[in-house]
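One chain of protein is taken out of this complex; the other chains stay put.
Entry: subunit A
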Amino acid sequence: IIVGVPLWWRTTETYRAWLPVSQINELSNLQLQLSAEVEVVFARGTVTPEQQKKVPLTQIQDEEHTVDGDLFINAVCLVVTKIRRLQGNICLKCVFSRGHSFEVQDMDVYVGQRRTALLRIGAQMRVGKTLDQLLAHLEPRIKQVLQVMSFSHTDISAALSDRVRLSPGNKESIADSMRTFKSSPGYEITFSLLNPDPKSHRLHWDIEGAVQTYIQPLLTKLASVANFSIDSQTLYYAMLGVNPRFDSSLSAYTLHSDSLAHVINPVEARLGSNAASSNPVLNFLLYVPDAHHSPLYIHDRKKQEVPSNAFHSPRWGGIMVYNVNGFYGPEAVFPVDVNINMAKVMGVFLAQLRLLLGVQSSTAPSGFLVAPCGSNGLADWELDRLMWSRSVENVATATTTITSLAQLLEQIGNIVINDNIAEQVSSAVTSLQLAVAELETGNLRFALQYSKEAILASERAFFDPSLLHLLYFPDDQKFAIYIPLFLPMCVPILLSLLKIVSDARQKRREKQAKKD
């Protein structure tokens, strides 16, 4: 018994590697501190020299937000005021200048392509004012710019929606969060050309060139956020599932916005996808209507033509209708060779891609003029904004994954925890701690990198195929297994024990009798 019982116990227990449970519990009370650096530059003539001397060099502003009571965020804003020429640092710059550099009258802020915002200085500033009034004038405007260009409370709340289920806030933020794809290490983009009428149209599109010229710059810039892989295909005899109506006033066919929802499903069955990867897929379809239904226009709810002639579906992709009837006359010999103008098509697809990836923010507040995005299709501050929300989202998701995994493993004592899972969990925990630290100091690139590592490690640990709790043994089943085996063995042991006890008692009685 002395040897057997411990031996049996050791060999029947399940192997469970050690997990950093205390650190995981710490992580569940997540306190995120996000800090953004802003440089404020006063152009010449905006601030008098006396005011210049009084303005402090650095100022930190804290703002605490609670999200669902469980999570606190501090938005720390370091305001460094200097009077010098602009330099190319990674932090935001708010430049105050006089009115005459602004062309539009009622515009107060011009947001540039890199990380600069030009703010018009108010008329009150020119008169000598006290320091407090100066700061009081500056701070809300800088805060507003920061909310547009870096992050705002609604953005962060939306990014944390994985962790806290929010009750519906304003409709635009919900639409934004429903539309953009969740953060994922990779995405697949598929461009499809739908030609329902190959007998009439022979379509040529230079998709490889167009992708390299227009789409690839954007994706290269987003390389730190995710990996992208691009496919393209052409589908023949692919019809729309909806019949367009003929509008005699326009002598064209129209698709009403209500029927657009039913267009996607019949087509989706015929679109392939890469069987090897489980990354989310963005589909962009270019539909060229057949000769009998050309031209085809999309009408919005107010029965007005949509200039882009395209629509998109949240978390799925976009469809654009491209009319080619203008390229040939009525006496043309079919099939007609058509070269598709890829610049126009890619303009629409790029806009849809920005929306679906979450780059495009909701409309800027009034008085703001946003510069059109550059040749890359992405302004620097938009990339920063995306990186902020992605980092926060990754950190939140990884934390939820790790804490729920720890909870699950604690609850079900029968699951075997292999060494590689413990390794992944530990590395996820360290990456998370590093990511939170980097967010605090405002190093956005490192924060994003660590958060991506954390997510990869936590997903790998959570979805490891060996963690299946099929070993669900309720206690009565355990008894049912062991009793028929041990009971026959125990019977002779018990009987012999009884015999020994009765013998001992008899001997004691004899001794007693002897003594007497």
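Here is the rule we use: a contact is a pair of C-beta atoms (placed from the backbone, for glycine too) under 8 Å apart; a residue touches a chain by one contact, two chains touch by 3 or more; residues count from 1.
Basically, contacts and distances are computed from a predicted model.
Peer 1: Pick from "Transcription initiation factor TFIID subunit 8", "Small ribosomal subunit protein mS29", "GPI-anchor transamidase" or "AP-3 complex subunit sigma-2" the UniProt protein name of the chain that isn't shown here.
Peer 2: "GPI-anchor transamidase"
Peer 1: Identify the residue among A:Val38, A:Leu118, A:Leu260 or A:Leu296 that touches the chain left out of the display.
Peer 2: That would be A:Leu260, which touches the missing chain.
Peer 1: Considering the complete complex, identify which of A:Gln31, A:Asn243 or A:Ser278 is in touch with the unshown chain.
Peer 2: The single option touching the absent chain is A:Ser278.
Peer 1: Just to verify: which one of A:Ala252, A:Ala351, A:Val429 or A:Leu448 makes contact with the chain not shown?
Peer 2: A:Ala351
Peer 1: Among the options A:Gln23, A:Gln113, A:Thr154 or A:Thr213, which residue touches the chain absent from this view?
Peer 2: Result: among the candidates, A:Thr213 touches the missing chain.
Peer 1: Need a quick check: the contact residues on subunit A for the chain that isn't drawn.
Peer 2: 4, 7-12, 161-162, 168, 171, 174-175, 178-179, 182, 186, 212-214, 216-217, 219-220, 227-230, 257-258, 260-262, 264-265, 268-269, 273-278, 280, 298, 300-301, 306-308, 310-316, 318, 320, 343-344, 346-348, 350-352, 354-355, 360, 372-373, 375, 377, 400-401, 404, 407-408, 412, 462-465, 467-470, 472, 485, 489
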